[in-house]
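A protein chain is absent from this complex, but the other protein chains hold their places.
Order of writing sets the labels: A and B. Residues in every chain begin at 1.
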Amino acid sequence: MMSVGISGYSAYVPRLRIKKEDYAKAWGSFQAAGVAEKSVMGFDEDVLTAAAKVSRKALESVPLPPGNVTRFAFASTTAPYLEKLLSGTVLVNVGMPNGAFASDHTTSTRAGTEAFISAFEHVKATQGGVAVVAAADAPRASMWDPLEHPMGAGAAGFVLSSDNLIAEVEGYSSYVMEHFGERFRPTGGDLLQDLSVKKFFATAFMTCTTKACGALVKKLGAKPEEYAHVVIQQPDAKTPGSVAGKMLFNDAQMASGLVSTNLGDLGAASTPVGLAAALDSAKVGDRIMVVSYGSGAGSDAISLKVVSDRKPVPGFKEQLEKKEYIDYIQYVKLKGALK
Amino acid sequence: MAHVSVPMYWRTIPQRYKMVGQKCKKCGAVNFPPKGVCKHCNASSDFEELQLSGNGKVHTFVLIGAGGAPPEFAEQMKAGGSYPVAIVELAEGPKVIGQMTDVNPKDVKFGMSVKAELKKIYTEEGVIRYGFKFAPDAEGK
Partner (left out) sequence: MKRVAIVGAGQSKYGEFPEKGIKELFFDAYKDMSSSVDKNFDPRQIESAYVGNLGSGGFQLGNMSALVAEFVGLPYIHTVRVENACASGGYALVAAVMDVLSGAHKMVLAGGVEKMTDVSGMKQKYWLGVSGDTEYERLAGTTFAGLYALIAHRHMHEFGTKREHLSSVAVKNHKNGAQNPKAQFQREITLEQAMKAPVVAYPLNLFDCCSTTDGASSLLVCDAEVAKEYTDTPVYVSGFGTSSDYLAIHDRLNTVTLEGTKRASQSAYKMAGLTAKDIQLAEVHDCFTIAELLAYEDLGFCEKGKAGQFIEEGHTKIDGDKPVNVSGGLKSKGHPIGSTGTGQAYEMFNQLRGTAQKPTRQVKGVERGLVHNVGGSGGTVSVSILVR
């Protein structure tokens, strides 16, 4: 059977950052466990400009001309329009063919892996198919809501094909259930809500991630310790650790993909950016487990095996270091929170 | 009150999103933004499309300060402060005006290498107008 996987990838971290100390100054505390600072988009950026950037860079990293793309999948929870196709903006900018099948995945933080898997299925089913997946997010909530504290910004793009692979996709599993009250935006509302029933929500996170991951490990006949890198959804920097043990993963396996410490909650781009960071530090033969989570609720688990040492430039770490700090007032203005 | 209407903006999408220029079939020179008749020979309107690289160098620049922004950009000014605007000499020859992005205004210099990127330009009538801006290009020569 034909191997399908990642032939190119790119992460994008906005230049602007805010430190937890600035939040503490403004609000008395910073309620984002384990997050030291987080990334912020500039006034002229949004998830589409970020998606355009990672799509282009991912294609350049292969390299592959955008004209070869047959499938484009865009993921974000922070769509600039509630109704209007979003992927077209990116498709046209990057120069992907108008005839490529494009889709928008926007209703939960699971959207990143949802897009990834739908693109993967396309390539598997299409002779010579080339898919681009772009997950970009900059989640928003009311500045009065502690839920807002971890919210960062970032993006990752992947080229999936059956040629020139960096990492082969070994398989995926999903787990979806009915759940509510956690991280939702009701019709007509611009801001995220959360009923803050903590244990209730932790249970959903635990159930979805462990069930999806467990099913995949079982399907592949793999052992948890065989994974050099594990990327679990990062609403903050502590939550992934709280479920890892149940899946028999340890902190060392999660180190390379734990991006929330410096970037905050990247929403639908959380596991995609984590995956890009893990790929940057992976060696040939390494296996990578990705487990997303979206409220509502559901998880996808994806298993990859690294087959090439090729890395994109600039790497994730370089972008992490290129930063400029802003204060809380600038942050509030850039987030559009002052109407 | 809109200045550049939505259809008017839409007609320039090939330039704003992708920097599609024209190569004159008579004199070989490159026009960007497009002209009816080649501005170099003023003798031909026979062009082929040319995808520009988006790479270039800063020819001149300004820093738009408070009060110096058109109404469409007033919010950007208030939220993000002064912003640089440059005329960039593109690798393929033409010069074009554009905002600088992803840069501290004090780091903008004559001759610096830049690369075009898709950014939000402004929002009017509820429609986000995307287009190119120029970001510093560390790898540029």
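We adopt the following convention: a contact is a pair of C-beta atoms (placed from the backbone, for glycine too) under 8 Å apart; a residue touches a chain by one contact, two chains touch by 3 or more.
Just so we're clear, the structure is a prediction, and the values are computed from it rather than from any experiment.
Asker: Report, in label order, the displayed chains that the undisplayed chain touches.
Answerer: The chain that is not shown touches these displayed chains: B.
Asker: Using the touch definition from the top, which of B:V4, B:C27, B:A43 or B:A138 touches the missing chain?
Answerer: Checking each option in B:V4, B:C27, B:A43 or B:A138, the one touching the absent chain turns out to be B:V4.
Asker: Among B:V30, B:L52 or B:V85, which residue is in contact with the omitted chain in the full complex?
Answerer: B:V85
Asker: Among B:V6, B:A43, B:I97 or B:A138, exactly one should touch the missing chain; which is it?
Answerer: Among B:V6, B:A43, B:I97 or B:A138, only B:I97 touches the chain that is not shown.
Asker: I need the residue numbers on chain B that touch the omitted chain, in ascending order.
Answerer: Here the touching residues of chain B are 1, 3-4, 8, 12, 33, 39, 59-74, 76, 82-83, 85-87, 94-99, 110, 121-122, 129, 131.
One rule holds in what follows: only the chains that are shown with their structure count from here on.
Asker: Could you put a whole-Å number on the gap between the CA centroids of chain A and chain B?
Answerer: Chain A and chain B have C-alpha centres separated by 31 Å.
Asker: Quick one: in the complex, what on chain B touches chain A?
Answerer: That would be residues 13, 17-18, 51, 76, 78-80, 99, 101-102, 104, 117-121, 128, 130, 133 of chain B.
Asker: Name, in rising order, each residue of chain A that touches chain B in their complex.
Answerer: Those in contact with chain B are residues 15, 42-46, 48-49, 52-53, 80-81, 89, 92-93, 95, 324, 333-334, 336.
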